[in-house]
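All protein chains of the complex are present and in place, except for one that has been dropped.
Per-chain residue numbering starts at 1, and chain names A, B and C are given in the order in which the chains are listed.
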Amino acid sequence: MSSNRKVAILGATGAVGQRFIQLLQGHPYFKIEVLAASERSAGKKYKEACSWTMESNLPREIAEMHVAHTDVESVEKAGNIDIVFSALPGDLAGPVETEFAAVYPVFSKASAHRMDSDVPLIIPEVNPDHVALIPIQKKARGWNGFISTDPNCSTIQLAMTLKPLMKFGLRQVIVSTMQALSGAGYPGVASLDIIDNVVPFISKEEEKLECEPLKILGTFDGNFVRNANFVLSASCNRVNVKDGHLESVFVKLGENPSVDEIEEAFRKFKGEPQKLKLPSAPENPIVVRKEPNRPQPRIDRQEGKGMSVVVGRIRNDSIMTLKYMCLGHNTIRGAAGGGILSAELMIAKGLA
Amino acid sequence: MSSNRKVAILGATGAVGQRFIQLLQGHPYFKIEVLAASERSAGKKYKEACSWTMESNLPREIAEMHVAHTDVESVEKAGNIDIVFSALPGDLAGPVETEFAAVYPVFSKASAHRMDSDVPLIIPEVNPDHVALIPIQKKARGWNGFISTDPNCSTIQLAMTLKPLMKFGLRQVIVSTMQALSGAGYPGVASLDIIDNVVPFISKEEEKLECEPLKILGTFDGNFVRNANFVLSASCNRVNVKDGHLESVFVKLGENPSVDEIEEAFRKFKGEPQKLKLPSAPENPIVVRKEPNRPQPRIDRQEGKGMSVVVGRIRNDSIMTLKYMCLGHNTIRGAAGGGILSAELMIAKGLA
Amino acid sequence: MSSNRKVAILGATGAVGQRFIQLLQGHPYFKIEVLAASERSAGKKYKEACSWTMESNLPREIAEMHVAHTDVESVEKAGNIDIVFSALPGDLAGPVETEFAAVYPVFSKASAHRMDSDVPLIIPEVNPDHVALIPIQKKARGWNGFISTDPNCSTIQLAMTLKPLMKFGLRQVIVSTMQALSGAGYPGVASLDIIDNVVPFISKEEEKLECEPLKILGTFDGNFVRNANFVLSASCNRVNVKDGHLESVFVKLGENPSVDEIEEAFRKFKGEPQKLKLPSAPENPIVVRKEPNRPQPRIDRQEGKGMSVVVGRIRNDSIMTLKYMCLGHNTIRGAAGGGILSAELMIAKGLA
Partner (left out) sequence: MSSNRKVAILGATGAVGQRFIQLLQGHPYFKIEVLAASERSAGKKYKEACSWTMESNLPREIAEMHVAHTDVESVEKAGNIDIVFSALPGDLAGPVETEFAAVYPVFSKASAHRMDSDVPLIIPEVNPDHVALIPIQKKARGWNGFISTDPNCSTIQLAMTLKPLMKFGLRQVIVSTMQALSGAGYPGVASLDIIDNVVPFISKEEEKLECEPLKILGTFDGNFVRNANFVLSASCNRVNVKDGHLESVFVKLGENPSVDEIEEAFRKFKGEPQKLKLPSAPENPIVVRKEPNRPQPRIDRQEGKGMSVVVGRIRNDSIMTLKYMCLGHNTIRGAAGGGILSAELMIAKGLA
């Protein structure tokens, strides 16, 4: 398998961009060739353009790279690239990604194109067959490249846990989230807003969380994806946690499986990334904790190098069918790591 | 109205005990006569027995009081008292409160007797008629005093907001909580457990929250209280907030009122404490915030001097009927303040 | 004393501006007439222009006021005013305050003019005689108004505690600070920068803290202020605390007083605001705590309604002469409250 794809990262100075850089160090397929960001950063050395907030040190050779502006011309001037990872803010991503997709495969963490009918919204373990939209998209748009999108950070972990429940007849999902600060990017949430506090609102988050899982868990019918047939209701909160979204989930099923059966469904769940042994695939997409007080963000977010979703407190429910807690690392599985795994899947399938 | 009742506080050194002391400063009805606590504290000056964590200074005359042991004999030796406020831990409260109730009116924040069929579980705005259990209790037990209990801190605020929804036909309630550190008492939650973290479990909390509102919103039928006819499911979490429990609530109603009608029902809700102008009664038991990101614990918990419940984000729901956030100050309305208001109600009704 | 001065607040939407609004509610001398802020806010209702972060609710009549732009013409169009409180950021304050000072008394919290030789840098308890610079300034600049400045928030509390030590022969001061988030304004410190962290740097803070006390504790010689003759060295840190700067102070004195003598000097310290019984003057400018673990920001910052400095842990020192901790509320005494007290002093002295 080709292991020398040259990568451009768009939005490289932000929180998700930094995580892309961190996760791509020593990656067997990808080599960072160009870092691109907004006007304010373009032309500067990366170390001067960026306020690095990862726990590991900023790699030296990355620190010295010059940042290009996020347009095709500037990026091509900065280096020859094969594929693009986009960590752009949702409001900027739309036209920029379109411009790049005419030429390059674009793996996007932005919301701009997620709901486009010919753009796959991928969780590699959940709906790898949706990559079949790619040739349809390329043909329809006359592009050499394409856009593949990753879901919102609060969606990915929820959809991962809903997938193994589909076989019991998924009907309704009620979810209250407790989301980490890094989900808002950097500088993001002001410290004065969150110290000794919870903010019970995240702009546009509930809309995404109520809508994206229906597409992800939907069925590709040869031409497009039909939404799955269940209903979601969400209430989203920001809490004083650095990384790791925790979600309190209530689910109504058609059948009435026991807690043990549900646990087993979670535990046994594997997807194509595991079968293909993709480099970023965690051994267990879903990890079940049995302790009464888990999962916890600080303790469990690094499970599977941040690529596993951790589930706990699985209980029967008196109103719905079951309730449980789930946790995912929002800037690894929920963002950069998810994007890299999608790209690995496409490469394994010969699409990128 | 008699304004010279002498008070003993049981469990006076804990977080709730401290809040009782703070709230009773300058109270028109009550005067603190005896502070009682466990063996470890008994005999010491209060300022030496207690690690004071309130924002206001420890009142000087309280600081110098000697702590009595929490038994009737020790308390009576320490002073002549008229009524008792119990801030004892749930596991100790049972027999101690029984001992005191043989002689004195006991207003208890502990869970021990809440579900006893002849003990009222009171929120003065919600079920003041349940005080009719008091003469039944006194007769049945042959006591001169009695026990009146206050609900769990996460229950009070939820039940307050459910009361005005009863008229729309309350059927089902799903609630996920984000509860403050002070709810666990002192020392309570270890800082190492909560920094950069959420703990998705509070021992016995979900059981209380799923059960107490049914009694509170139930009907006194002349002999006892029949539970209200709806179902509750709860998922309880501890977050890094000092005071103020925030709850994400999904409610299914028989009718289908508009958001405006629900808002109006919350706003117009008043109870007997407001009619009787009790000293601790807030002007508005429920305050509705219209901003998209409220209520927030740090900003809204002092509403109505900590005695109002603050509601926000009222929305229609695609699965249930409506969803909203509610917030209450867990050691004021949810504990000491609630207990004091109950005592004020009993006095106004000639029962204490 | 005239109690109807009409006030304009410049920089009204920021953290200090909000505190001015909060503290001026019901003030016996001052009435808020105009709220002014930057282009972005001008023209909007205050409640729409501002993200209110005070614990008390935004007063209703303030919420509905329209924000003027921070120039004399716009402010005068918005209302007739008598004096100006400036809560502008340091980099904007310079020319704007000059413009207003030509006409109005300006009480400034900004750093722009603090070190101007004809501008007093006032802590009313410490150097009230420095107001003698006002007529010199007015004459020299040909102004009808004037500029009076308040020190930096970390300076005020330190200088307050150094004043009573002057009589023992103050020689050297080494101070390490632990400063609150609100000192950086709003949005200020990003939550991702401070969670589970300390930031050992605050831009330009050490320079201010090493320089301002020399002017404040200096001597007015009839024409200007001669700096006091001691040396300061500072190391400034940002910690995860909402309000209240805590400082670890080591002092070298000419004499060798006992801990008791130093304590007494702190306790007995009173200034002109106390003698004149100014409305915002705390009874005790310096409060001494004897407990081994005080002062603490969350517990002690409201002392004297946030206008007292709290001192504790006074000890002899093996290298210098003594060491102690001091705490001040950085947005009350250290900002808006300090500015209001300065204005009260000027009015009492007939200068404004």
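The rule is simple: a residue touches a chain if its C-beta (ideal position, glycine included) is under 8 Å from a C-beta of that chain, and two chains touch if they have at least 3 such contacts.
Note that the structure is predicted; figures quoted are calculated from it, not measured.
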- Message: Considering the complete complex, identify which of C:18, C:161 or C:240 is in touch with the unshown chain.
- Response: C:240
- Note on the structure: Among listed residues C:168, C:186 or C:250, the absent chain is touched only by C:250
- Note on the structure: Which of C:48, C:129, C:196 or C:255 touches the missing chain? It is C:196
- Taking the full complex into account, find the residue in A:82, A:97, A:196 or A:272 that is in contact with the omitted chain. A:196
- Task: Identify the residues of subunit A touching the omitted chain, counting contacts across the whole complex.
- Result: 53, 55-57, 195-196, 298-299, 302-303
- Message: Contact with the hidden chain only, please: which subunit B residues?
- Response: 15, 53, 181-182, 186-196, 240-242
- Item | Missing-chain contacts mapped onto subunit C | 172, 174, 176, 178, 195-201, 210, 231-233, 235, 237, 239-242, 246, 248, 250, 252, 292-299, 312-313, 317-320, 323, 325
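In this section, only the chains that are shown with their structure count from here on.
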- Chain centres from averaged Cα atoms put subunit B and subunit C apart, in whole Å, by 41
- Query: In whole angstrom, what separates the CA-based centres of subunit A and subunit C?
  - Reply: 47
- By residue number and range, which residues of subunit B touch two or more other chains? 195-196, 298-299
